[in-house]
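Below: one structure, written as structure tokens.
The complex appears here minus one protein chain, its other protein chains still in place.
Order of writing sets the chain letters: A, B and C. Residues in each chain are counted from 1.
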Amino acid sequence: MNIAIVIILGVLMLAAAVTALYLKSLSAAVIAAGAVSLLASVIYLLLAAPDVAMTEAAIGSALTTVVFLYALSRMRGTKKEDPRD
Amino acid sequence: MEILGGIFAIAGSVFLFLAALGLIRMPDMYDRMQAGTKATTLGTMLFLIGLAMAEPQWVGKSALLILFVIFSNPLSSHALARAAYHAGISLGERAACDELAGACEDEEETA
Amino acid sequence: MIKRFLAIIALLGAAAVLLPFVLKLPTEEALPGLASEYIENAPGELGAANLVTGIIVTYRGLDTLGEVAVLFAATAAVGLLLKRTGNEGGVSHWRASEILESGGGFLFPLIILYGVYIFLHGHLTPGGGFQGGVVIATGFLLLLLSGSVNSFNHTVMSLVESFSGFAYVAVALAGLIWAAGFLDPRFLPQGDFGRLFSAGAIPVIYSLIGLKVGAELIGILDAMRCKVRREGVTA
Partner (left out) sequence: MADQLFNIAAVIMLISLVLAIVRLLIGPSVGDRAVALDAMTIISLSLIGWIALSTGRGIYMDVALVYGLISFVGIVAIARYLERGL
């Protein structure tokens, strides 16, 4: 039962990761990468590693997403809306 | 008591399934948001109540989780809906009218 | 076309190299030497109910010290690279909605409390200093996102960070003086197994790590944020 769930979630994770590579929009790719780390966290928990699952959920799903989004918004700020251009 | 918890859990998971089905079947983004946030809140609450019935010593953590879901899920869906409207995601072909049109222009400021 | 073909060939080669490891993986039932040593001796020696955090703080304590130092270096580098020059950051922002602002203000104490719970119970439940620090930083991030706070007090942040880093090394040195060696937590009483005040100095070390990680991550997030243009503010 557990192994079957791990395999299903792993296939979903792989699909999300490949989609994150091939998406044109950068923010959509960031969301897909967040989904990858959410699923990875559940898989870690199924493999009986709660500490790693907690770290993955904390780092992967919020902090890297937010850092990516901050970087994207800085790029957007310099490209389009800079009043000095 | 455990059987009752299991029935609650089945009901919750059915609501989660309906939410995911609505996420697939609904025509535009705002309808999908209706399905994907309201129904999941109810489904998770029912599932956690069932969990607390099946394992009575986890009542505290389940109650904390339910409280958190009640407060956070409407908040995030509100933020998403507002952001989607401001980002210009269309209401879809079948929307009858857009009552927010023109209501948001004076909100922009460099706060 | 030929490029894609080469990529598929390379993937198949990697699969052929990695396949024996995958096939070998589930058959190893017995633990290797060091791990079984840890599992046999650690609960009696340390008194920590959560074995993983006990190992991370004591047996692998130097690694944890190194990780904290690496995080400190990353914070310093981000702060240096994204230093304000004063006239930049001319991005106009949408103000967050009022619902988000008051909801964030309501959830913020809950999140901070939960972060403190995580790093205080690091020796009993999963999680520990690092995870607790991340949760605390997430709470402050929620305040930033909801727009109720525009900047943090850098003096307090750097004070908390340097104090906790200093105290971490001081606790490690106390282990050197009163116990078996550097980063040995057994100079405090062991207490009852599974209680909050047990496992020697592990909760103290984890609280310090949590404060330090939280302050550092808040520093990174604050440095990465686009500062809002000042002159256009309508009171």
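As a convention for this text, a residue touches a chain if its C-beta (ideal position, glycine included) is under 8 Å from a C-beta of that chain, and two chains touch if they have at least 3 such contacts.
Because the structure is predicted, anything quoted here is derived from the model rather than measured.
> Relative to the complete complex, which of the depicted chains are touched by the chain excluded from display?
A, B, C
> Which one, C:Ala96, C:Leu120 or C:Leu217, makes contact with the chain that was left out?
C:Ala96
> Just checking the interface: what residues of subunit A touch the absent partner chain?
Counting only subunit A, the missing chain is touched by 1, 5, 8-9, 12, 15-16, 19, 25, 27-28, 30-32, 34-35, 38-39, 41-42, 45-46, 48, 50, 53-54, 57-58, 61-62, 65-66, 69-70, 72-73, 76.
> Which subunit B residues touch the hidden chain?
2-3, 5-7, 9-10, 12-14, 16-17, 19-21, 23-24, 29, 32-33, 36-37, 40-41, 43-44, 47-48, 50-51, 54-55, 57-58, 61-62, 64-65, 68-69, 72-73, 75-77, 79-80, 82-84, 86-87, 89
> Suppose we count only contacts with the excluded chain; which residues of subunit C make the list?
Counting only subunit C, the missing chain is touched by 91-96, 100, 104, 111, 114, 118, 125-127, 131, 134-135, 138, 141-142, 145-147, 225-226.
Simple rule for what comes next: only the chains that are shown with their structure count from here on.
> How many Å are there between the centre of subunit A and the centre of subunit C, using C-alpha atoms for each centre?
Averaging C-alpha atoms per chain gives centres 18 Å apart.
> So what's the Cα centroid distance for subunit B and subunit C, whole Å?
30
> Could you tell me which residues belong to subunit C and also touch two or more other chains?
Counting only residues that touch two or more other chains, subunit C contributes 92.
> So which bits of subunit A are touching at least two other chains?
none
> Name, in rising order, each residue of subunit A that touches subunit C in their complex.
On the subunit A side, the touching residues are 50-51, 53-55, 58-59, 62-63, 66-67, 70-71, 73-74, 77, 81-84.
> Of all residues in subunit B, which touch subunit C in the complex?
My answer: residues 68, 71-72, 75, 78-79, 82, 86, 107-111.
> Which of the residues in subunit C come into contact with subunit B in the complex?
So the residues of subunit C in touch with subunit B come to 92-97, 99-100, 103-104, 106-107, 110, 147, 228-229, 232-234.
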